[in-house]
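Below you'll find the structure I mean.
Only one protein chain is missing from this complex, and each of the others stays in its spot.
A and B are the chain letters, set down in written order, and residue numbers restart from 1 in every chain.
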Amino acid sequence: MMVQAVKGEAMLGDRRFIVTMLLPTFFFLICFYAYPFFFNIENSFTDLSLFGLRDGGEWIGVANYMELLASPDFRRVLWNTVIWLTVIGVAVRIILGLALALLLSSRTIRKYGLATVCRVLLIVPWATPPIVAILIWRWMLDPRTGAINSSLMSLGLIDQPVAFLATAAWVWPAIITIITWNTLPLVTLTFMASLQSLPEELIEAAEVDGASRMQVLRYVYLPHLKPAIIIMVLMSTFWTFNNFIYVWLTTGAGPGLYTNVMATEVYIKAFVEGRMGYSSAVGVIMATIMTFFGLIYLRVIAEREMKEVFQDGR
Amino acid sequence: MAVDRTYGLARRSARTLLAEVAIIGTTLLSLFFLVYPTAWVIIASFRTPETMFAAGNFQFTLNNYRTLLNSEFTGAIFNSMMLCLVSVIVSTFVSVIAAYVFSRKRFRWKSIIFGSVMLGQTFPWIILVTPMFILFAKLGLLNSHLGMIFVYVAITIPFSTYLLVGYLESVPRSLDEAAIIDGCSQFQVIWKIIFPIMLPGIVATATYAFLLCWSEYLFALAFLTDTTKKTMPLMLAGYFGENVVEWGNVMAGSVLTTLPTLLLFLPLQARMTSGLAAGSVKQ
Partner (left out) sequence: MISKRRVLAMKAGLAMKAGLAALMLTAASQASAQTTITFRFNDPEAPQMRQALDEFEKLNPDIKVTMQRVSWGDAQAQFLREAAVGQAPDVAQIAFVWPRAFGRAGALRPLDDLIAKTNVGVAGWEKFVSKDLATGADGKTYAIPFTTDTFAVMYNKDLVKAAGFDAFPTTWTGLKELSKAVQAKTGKTGFGFPAGTCGTPTIWFLTNFYIWSKGWAFVEPAADGKFAVGIKPEQLAEAFNYYKSYLDEGHNPKANLSICLWGAPELVEGMVNGSIAFVSVPDAVGVQIVEAFKQRNPGKDVPFAAAPHPADVNGSKTFFGGRMLAISANSKNVDAGWKLIRFLTTPEPTFTKYYTNYVQPQEPVMNYNRLPPEIAPGFSAQIKTARSWGPYATGPVAIPFMWNAVGRAAGSVFIGEKTSAQAAQEVIAAISGELAKNQK
């Protein structure tokens, strides 16, 4: 009886402790994520306009969603966001990051004591805030004074400067270059950190067994790096999918609407055209896609790195 | 036989040498690509705007910095520093105590609660601008640093919690359990046992939060219109004006915006990436 009472009190104390510790987090999450999200859902069923913000919008049911699903512009926005920005953008980053990490972790680089220098230099683009990165690259890609055009011209590869950010064939590669430049170091350094825990003997053993370079890569390096690759793919995906400023400050979703993505579509509809109801509907779709993706992410971290954390208790 | 062997060795070492040259060459090329843009801006910031884009004609000047530091940009440096430091301290504290509970306690609906915090990482912030604007207006938090701190704490909590839980999982539970048996309260355990052990992880987490806050643009654009309250990214974007690009300001401002994160990352880099990798190494 006594014991039970003490235990009960301890549990109550424990519960109070748990609630107190989580309270600040939830204060921020509810104010910042939950409330605005429900506000968005509500707006997406209205014709709220920027000019009628004071009076609120009129309930129009699912009209915004119908319009959106029927719109060819929205299909392009989806295509741009999913394929160009996210799939291609993330794939380029992971593949280059992998290649660079293997390169910088190679025996040759270590033999000549270059590893530290490389690592320090890798920090430079990473520490460059995106807004600065965009300013720099907008200049680099500029047709008149930019470094890329002037070097290509002086090498004789082109005879007229190319407006990279205003040409259909170049604009997506250019945006992806900017994002890759800015985010590649994080991916590379993470892979390098993971490679440090790969025992050298394992590689040597494989080589003694006569494995070719490709085989070592496939059967030794990649399995070891797999968890890091998965985490990087997941995180890069939601960092990129949700990002607004890379596209907006680089091309303003142009030329035309050629590089319009979901984040810029939300912005244009709400703040350029003033259609806040429609913009909210785009936002809800955007959040829904990311929630599905987030569930995959949760599954991965629940199964891999944070198994115990995801265990309920009584 | 001997000749044969020497020949084989020579051929092999020639091949190795070639491979080494290729590896070093590729490395240098990639590093050039990665460093060149920032390096160019640093150099350009010391050139007069007139000679900035000319290839050979280099005129050294400190005027870009002088002009910039005599303008409202100085206030923006202070604003950014203050906002980010306070936000990072608050957000790291909030995340540490939450991470401790998530890592060490078992309670009902824990996976759902923890999962919802983690889902915060995948949330598109762009859709929060209007609702937050309306909420802030009601609370009088527009054009206020308090409001921005709130935003920056909120956007950094999910990722910070993720990292910290990852670190905590690698700290043996026996340590804090022993302390509790010794009669420490739970708060004492966090403060005296967990905090010191986790300090490297906490510093790395705080650095990520700092970078996120330091480069944030979207919310600052919507919530800060008073020139004296603006942050560095906002001022910087402003120099890319609609009619004039103030190149001197753009270059010097870019350097000053990059410098703090660069200085912060240099000593902390190894720690930061091992954190992300460590979580994923454990299987």
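Rule of thumb we're sticking to: contacts are C-beta pairs under 8 Å (C-beta built on N, C-alpha and C of every residue); 3 or more make two chains touch, one makes a residue touch a chain.
For clarity, every value in this text was computed on a predicted model and none was experimentally measured.
Undergrad: Kindly name the visible chains that come into contact with the excluded chain.
TA: Result for the missing chain's touching partners among shown chains: A, B.
Undergrad: For the chain left off this view, which of B:Leu146, B:Ala178, B:Leu199 or B:Leu259 is in contact with it?
TA: Answering carefully, the residue with contact to the hidden chain is B:Leu146.
Undergrad: Could you tell which one of A:Met21, A:Leu165, A:Ile178 or A:Ala302 touches the chain left off the display?
TA: For the chain that is not drawn, the touching residue is A:Leu165.
Undergrad: I'm checking contacts with the chain that's been left out. Which of A:Leu50, A:Ile94, A:Leu152 or A:Ile230 qualifies?
TA: Spelled out, the listed residue whose C-beta touches the missing chain is A:Leu50.
Undergrad: Which positions on chain B touch the chain that was left off?
TA: 130, 133-134, 137-144, 146, 150, 221-222, 225-228, 237-238, 241-245
Undergrad: Identify the residues of chain A touching the omitted chain, counting contacts across the whole complex.
TA: Touch set of chain A with respect to the missing chain: 15, 19, 23, 26-27, 30, 50-55, 142-144, 160-168, 251-258, 268, 270-274.
One rule holds for everything that comes next: only the chains that are shown with their structure count from here on.
Undergrad: Roughly how many whole angstrom separate the Cα centroids of chain A and chain B?
TA: Inter-chain centre distance comes to 14 Å.
Undergrad: Which residues, counting only chain A, touch chain B once they are in their complex?
TA: Within the complex, chain A contacts chain B at residues 14-15, 17-18, 21-22, 24-25, 28-29, 31-33, 35-37, 39-40, 43, 100, 103-104, 106, 108-109, 111-112, 114, 118-133, 135-137, 140, 145, 147, 150, 181, 184-186, 189-194, 196-197, 227-228, 230-232, 235, 238, 241-242, 244-245, 249, 262-263, 266-267, 270, 276, 280, 283-284, 286-287, 290-291, 293-294, 297-298, 301-302, 304-306, 308-314.
Undergrad: Per the contact definition, I'd like the list of chain B residues that touch chain A in the complex.
TA: For chain B paired with chain A, touching residues are 19-20, 23-24, 26-27, 30-31, 33-41, 53, 55, 94-95, 97-98, 100-103, 105-111, 113-128, 130-132, 134-135, 150-151, 153-155, 157-158, 161-162, 165-166, 169, 186, 211, 214-215, 217-218, 233, 236-237, 240, 250, 254, 257-258, 261-262, 264-266, 269-270, 272-274, 276-283.
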